[in-house]
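Yeah, one chain of the complex is gone here, protein chain that is, but the others are all in their spots.
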Amino acid sequence: MTDALTIRGLRAGYGPLQVLDGIDLDIADGERVGLVGLNGHGKSTLMRSIVGLVDWRNGEIDSGGRSLLRVPTHRLAREGIVLIPQGDSLFPGLSVRDNLDAGAFAPANWRKRAERRERVVQIFPRLGERMKQIVGTLSGGERRMCSIGRGLMADGRIYLVDEPSLGLAPGIAESIVRTLCGLDLGGGALVLAEQNQTLLEGRIDRIVRIHAGKVAGIEPGAPA
Amino acid sequence: MPEKLDRLFWPIIAALAVALPFYTDDSYVLAEMILFGMYFSINLMWSLVIGTAGLYSFGTLAFVGIAAYACAWLSINHAFPWWLYPPVGLVLGAFAGLLVALPAVRLRGVYFALLTIGLVEACGQYVVADVTNFGGAQGLVGADSIIPPSKQGLTEGYVYAYAGIGAIVVVALLTYWWVASGRLGLRLRTARESEPVAQAIGIDIPRARLAVFVITSAVLGLVGAFRASYDAGANKSVFSFSTLLILFAMIVVGGISSPKGILIGTGLLLYIEQHYNSSGAPRLIALGVIMLVLTLFTTDGLAGLPAQLRRRLAGTGKAAATPAHADEGS
Partner (left out) sequence: MIDVLISTAFLAAVYSLVALGLSLTWAGLGFLNLAHGVTYSTAAYGAWWASVHVSGNPLVVLVAGTIVGAAFGGAIFLLVFLPLDGKRNFDLRTLIATLAIALGTENLLLDRFGPQPHTFPALFDWLSPIEISGTNVTADQQGAVLAATVLVIAFVALLTGSRMGLGVRALTQNVEGATLVGIDRRTAALAILIVSGALCGLAAVLLGPVYFVSYDNGLQPMIKGLTVAMLGGLGSVRGTIIAAVIVAFVEAMTATYIGAENVLVALFLLIAIVLLVRPRGIAGILETTRA
């Protein structure tokens, strides 16, 4: 198997603050990896630094033998490295449909947006009923579905999903994580940051523990 | 040595200013200095609003103009003598400032700019259109002047006006220092840098902005009062958009964060303005180009250039990091 993502000695932070202190991590194609660890220890920063959304970073981030460090964020998105960030980063004044279509902004995806949208609706039928509604008026769970749906519109190679359960009622959170882990990503890798490790149990290939900006341990995901 | 020079800067300027009328009998020089005094006072107040408070107000000339028109009107219609202008200007400026600030301080930066540009234009159009009260395009003429009728046009007459604007410059400078170095200035700067932080430490942001707006407008009203008494009337040129742009250029060139920068910027551009007057448009084109270039290459105007160069020389150390992202979520 080839590596979807190779990270070596990654340090990153915001302004004078250093959050990541030398991360080494490999993620294979099609692999499902859970990032666990306490708040503030660098899960989000790791995800954001992969796509270049931090103030500064150094070290190495490669994908398919090519360095990603000099590639701007919007290019990475077009190449299928999709971050589904904390807080969703949706377009609150646009409709659900526009939000989803924006996920297929890269020209190659744009042509297939209708069939992709249908697929998203199959995964999250709730979104189908809300297509014309303005995203700012959705419930928290619906917004999360829209955010994940927008990511899926891109048909990415690597999905980085930051705390999909955050701020949701336990039942909805579980169902969203279950759906996410059960997706057929067609060979794409999935990296899931999650504080609540029990949500991941039996659903992923590996668990990577992040502590104080470093990789503190790697365990196989427990079988279901 | 530079520190000593620093402390002596304003006393020296003051001494030169006081000595000037004893050494010149050229009324042209005095007239220039009077214009300089007006522009300098206006710019000081403007920089408090735009620099210290970070409010993008373009309404400065509106307050000057409103006060000037009111004083001239009161003098012509109700025989107000010139020495009643300053209190009228002060109160009216403060009041007009309050009226504008009440809705405006709640607005985000650019809304403030839009609203205040509109205010100046609206005032300018109104006085031109209202011929019965404000004399239309000609403006108001025949108001009482600080220059006694017997001294009109004489150098001695200009000395009266020179003394008058001198007093106003002193008021403007004292107001500047009082606000900028006091608690109000601290609150405003904190709010400018980060509204959440300011709120968290209990600063009432709208109130602080309201205060600085009313205080500066009052002083601007004072300048308007002087202008009415100097011109013995008022006309629409006080609301001129191009004057506004030139004044703005003065602040930008000098750097908005220090009275010294404002002094230099005002003096420099006024000198260019007056001495190359014959070349008209090209001068203003050049001014536009200078402003643009300065803005693109300096972060805080000419006065901030030394600090910027120091930063550049010292601070390339962290460059190994890839600066990833521009201003998020503007």
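The letters A and B name the chains in turn, as written, and every chain counts its residues from 1.
Assume a residue touches a chain if its C-beta (ideal position, glycine included) is under 8 Å from a C-beta of that chain, and two chains touch if they have at least 3 such contacts.
In this text, all values refer to a predicted model and were calculated from it rather than measured experimentally.
One chain is not depicted; across the entire complex it touches A, B. When the omitted chain is restored, the residue from A:77, A:120 or A:208 that touches it is A:77. Across B:113, B:154 or B:305, the single residue that touches the chain missing here is B:113. Within the full complex, the residue among A:67, A:122, A:137 or A:197 touching the omitted chain is A:137. The chain omitted from view is touched by exactly one of B:13, B:128 or B:305, namely B:128. Touch with the chain omitted from the figure is made, among A:46, A:61, A:90 or A:127, by A:90. Touch with the hidden chain on the side of chain A covers residues 51, 53, 72-75, 77-78, 82-83, 85, 89-94, 98, 101-103, 105-107, 110, 134, 136-137, 150, 154. Contacts to the hidden chain, counted on chain B, fall at residues 50, 56, 102-104, 106-111, 113-115, 117-119, 121-122, 125-126, 128-130, 241-242, 245, 248-249, 252, 280-282, 284-285, 287-289, 291-292, 295-296, 299-300, 325-330.
What we mean here is this: only the chains that are shown with their structure count from here on.
Inter-chain centre distance (chain A to chain B, centres taken as mean C-alpha positions): 52 Å.
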